[in-house]
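What you see is the complex with one protein chain gone and the rest in place.
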Amino acid sequence: MRIAPQPGERIDRRKPFTFEYDGAKITGFEGDTIGSALYAAGRRVFSRSFKYHRPRGLLCCSGDCPNCMMTVDGVPNVRLCVEPVRDGAVVRAQNVLGSLDRDLLSITDKIGGPFTPVGFYYRTMIRPRRLWPLYEKFLRNVAGLGKIGENGTHRRYDTEHRRVDVLVIGGGRAGREAAARAEGDVLLVDEHGGGGALKGRALGIYEGGLVPVDAGDVLYRFRAERIVVATGGIEQPLVFPGNDLVGVMLPNGVRRLTRDWSIKPGERAVVVTADDAGLEAAGDLRAVGTEVARVVDLRSERIVQLAAVGKRGRLSAVLVDGEAVDCDVLVMSGGRQPAYSLLAQAGARVEYEPRRGIFVPTELPENVEAVGSAAGDLEGAAVPAASYDGGDGKCFVCICEDVTEKDVKRALAEGFDSIELAKRYTTATMGPCQGRLCHLQSIRMLARETETDEAAIGTTTARPPWGPVELGLLAGRHYEAMKRSPLHFRHEEAGATMMWTGAWRRPFAYGDPAAEVRAVHESLGVIDVSTLGKIIVEGPDAAELLERLYPNRFADLAVGRIRYGVLTTDGGRIMDDGTVARLGDDLFYVTTTSTGSESVCEWFEWWNAVWGYDAEIVNVTGALAAVNLAGPQAREALGALTDADVSNDALKYLDAKEITVAGVPCLALRIGFVGELGYELHCAASAGEHLWDALVARGAVPFGLEPQRVLRLEKAHVIVGQDTDSESNLLSAGMPWIVKEKPDFVGKWAVELVEERGIRERLVGFTMDGGLLPPEGAQVVENGKSTGRVTSSRVSEQVGKVIGLAWVRPERADDGTRLSIRIAGADHPATVTLAPFYDAEGAKLRS
Amino acid sequence: MFLLACPHCGPRSVDEFKYQGEVTRRPPERPTLRELTDYVYFRDNVAGVQREWWYHGTGCGLWFVAERDTRTNEVLRTEIPEPSRGRTPAPVEAAVPDTPAV
Partner (left out) sequence: MKDIFRVSRMWRPRGELKKRYDVVVIGGGSHGLATAYYLAKNHGVKDVAVLEKSYIGSGASGRNTTIIRSNYRTPEGAAFYSRSVKLYEQLSADLDFNLMFSQHGHLTLAHSERAMVTMQERAEVNQLLGIDSRVVYPEEIARLCPQINLGPRQTWPIQGALYHAPGGIIRHDAVVWGLARGADRAGVEIHPYTEVTGIERTSGRATAVETNRGRVEADVVVSAVAGWSTLVCGLAGVRLPITTHILQAFVTEPVKPFLDVIIVSAQMHVYVSQTDRGEFLIGAEIEPYTTYKSIGTFPFLEYSARHTLELFPQLERLRVLRTWTGLCDLSPDYSPILGRTEVENFHVSAGWGTYGFKAAPIVGTTLAKLVATGETPDLIAPFALERFHTDELVSELAAAAVSH
């Protein structure tokens, strides 16, 4: 129904585009939307409604209403009226059983009405309970609109951060004028672009002046000093029987069809309007040759009765106060409501103005300004009735959710008498239009029915985003943080199985973990421990700071010596552990667990800020690589790679020394997490691979995290965060020896008070009597009740048993106590073992 | 996403900072159990102006104190707090424990 070319049309007829709609080829022109092209091709029904499956046609042509949502190229719920035409697009109707014209589910409209009043699902399908899943399945299947496609499109989305002095939202006259007036760096954003405006939709005004703008595949995050909201007004529908029939339109629908796309909307029209917009639409209709049979201007003509009647969901006539006028187009205009959502979200109050029958924003926040229609600068509209009578057709308050006047009345009669309760019960305003076309109507109706005024009813909370926004755009580009050790590629080259530990990727093992364990016990192994947190604490007060942070002593630690330390909170809970090496009078080198480096660093800095010590704290985790060379041959191998004296006298257990290994300056820490003679070598990250290669060339067998866990478990060494939890303290974890007598440290009082009261549970080692391996997390049970839990368990070839660590009641924590551990539903005996399972005296470490 | 003025770096989005709770008073000497748990667990949680710790984690690494109205998230002021200067007396005893080492 395209008319001859006319001045001002937005289509370029020289540039045709062809897409597919339900199997047919449809052609539109550049400037068309898929919706307008379909309309021009004679298509009138664009969707079926949510609940009653009533036919729906173009209504707003501004992307607000749900009436033209279809699935385009597999993407559901695309609003065709604003979706530009493109070649090859595949457009499908959704939420229909059959076709848009013959939807079998429309039976719900004819007979479903009385059976499915508002909230019917709350009152039915209760008994018998076993049938509910069947009912529910049916309900789920009839609900929803489009279908999710099989695969994501993997579009590329980007996020851009921008700063401006003034951001003007809305490119209408008021917005353009405000932008012209504004000083400094000014940016204008408009949904349709044009006139120098950035094309995009502001999603909200968040705290700190953050305005995210949806520009299709780019999300702009604007921070603005001043924000001017010029979002205009939203044309409001009237509420009368048949107000959803195909052919009933808002003025903008007519304006865009006629002026932008040169389409004749129909043959004969009626206009019922509260403002000039309807009169302008009448002019637009006449200009394209549609007969305007009747114009009702609500400002001068008082009508009681208004109803639209139709055939098969399509408008055929309008009844005005008893007079029937045949027509196929009805323009309804209930005036415009300021689009205040962004303002309300920014903190403005919204007030009802009875004279004009609209809600207007007031009390704007300091940096936000409203101009034009959004500010309530609207004149000349009549206040329409909450609803008009005139027929038995359904009278919709909310077309998205198919909520009728009858539903609202019923909800009120049932006691849902506040706007928020009525909204939740009827679901009015909760559909895809986000209340744009039904919020005011709902409030008006509640006011009328409860015999109060709209001000007393109030509004519902403004909930961003202002306009539906794609998850993909919000997500931006696909990325997540991941940490790799400086030796990462050596592990990959060696074919290691990698595993996820926090943000780190670490080798689980390179081959057979048991063989790697044997290598460490019998000859020589090397493990990448670069993930350990590494912190330098330096300054005149460094020793004192550490003295107060740790339960054990550091002030007396000799230069060149190392001590194990456990950090606790003032609540006495274990936070992290690691070693502290004194490298100079004022210089300490602290290691933490692999996940703890940042939190420990923060912790140190926090207490340092509290106490004001003269100490610098620097996290050097990422700058350094570290490896642990362990096994009976460790000294020999190290000696071959260094000129330094690494004899047991020169580099004792718990000594720290700076030496050069394979030409790489290293800090050597002689410690032994894995229970054999060992040296932790810390060096610059860039030299890590060289050092690693040299050690491997000397015969060190790379071992992964899994063998390390076996080795440390043989020594009953605790892994903080695995063997301890948020309630563990030093006494319950079996580390009373670490607590030293001193005036203060973080956690001192808690430890003392725990000592007085006694512990609630205790961490112990255990061996299984049989060969069954309990999973970590298995429960220690007494009389079928949980009384403890296994935190670590492994098969140890060296010990010749299944060994582990478990929390048990203190009464069950003595050496040799028998325990029951539940494994796969059956209880299995175990025995408490308090000493380390391997080399209990630590002779190997000192050898 | 309100803004906080880091005393070093100026106004920044709140997601650059780590929140560490309201400023509490650590007991100056050995507390009773009830006094300790009051310090460790119980909070004023005011609906109004609160003094609270923040850490500029993705910025300069400064710990500072802010006064914020928890009803509006308006930050009234930020400051680097005076340290408590409480010094511990020198250690009196030296012992080398047989510790498991990491």
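Letters A and B mark the chains in the order given here, with residues in each chain numbered from 1 onward.
We take it that contacts are C-beta pairs under 8 Å (C-beta built on N, C-alpha and C of every residue); 3 or more make two chains touch, one makes a residue touch a chain.
Small disclaimer: the values here were computed from a predicted structure and weren't measured.
*Asks:* In the full complex, which of A:Gly28, A:Gly146 or A:Pro507 touches the chain missing from this view?
*Replies:* Going through A:Gly28, A:Gly146 or A:Pro507 one by one, A:Gly146 is the residue touching the chain not shown.
*Asks:* Looking at A:Gly42, A:Gly88, A:Gly495 or A:Gly777, which makes contact with the chain not pictured?
*Replies:* That would be A:Gly777, which touches the missing chain.
*Asks:* Out of A:Val75, A:Val795 or A:Leu834, which is the one that touches the chain we can't see?
*Replies:* Residue touching the absent chain, from the options given: A:Val75.
*Asks:* Looking beyond the chains shown, say which of A:Arg14, A:Lys311 or A:Lys785 touches the absent one.
*Replies:* A:Lys785
*Asks:* Since one chain has been left out of the picture, which residues of chain B touch it in the full complex?
*Replies:* 1, 14-15, 18-22, 33-34, 36-38, 40-45, 47, 50, 52, 70-73
*Asks:* Could you please point out the chain A residues that touch the chain left off the display?
*Replies:* Output for chain A: 50, 75-77, 95, 114-117, 120-127, 129, 132-133, 136, 139-141, 143-155, 159, 203-204, 206-207, 210, 212, 221, 345, 410, 413-418, 420-421, 424-425, 427, 430-432, 434, 461, 463-465, 468-472, 474-476, 478-480, 482, 499-502, 569, 571, 573-575, 599, 602-603, 721-722, 724-728, 750, 753, 757, 760, 775-779, 781, 784-786, 789, 822, 825.
The rule is short, and it goes like this: only the chains that are shown with their structure count from here on.
*Asks:* Approximately how many whole Å separate the CA-defined centres of chain A and chain B?
*Replies:* 28
*Asks:* Which residues of chain A touch chain B in their complex?
*Replies:* Interface residues on the chain A side: 206-208, 210, 532, 544, 547-548, 552-553, 555-556, 562-564, 569-571, 577-579, 591, 593, 598, 602, 605-606, 609-613, 654, 671-673, 715-718, 737-738, 740-744, 749-750, 752-753, 757, 842, 845.
*Asks:* Under the definition above, what is the set of chain B residues touching chain A in their complex?
*Replies:* 1-3, 13-14, 18, 20, 26-27, 30-31, 33, 36, 39-41, 53, 55, 57, 61, 63-64, 73, 80-102
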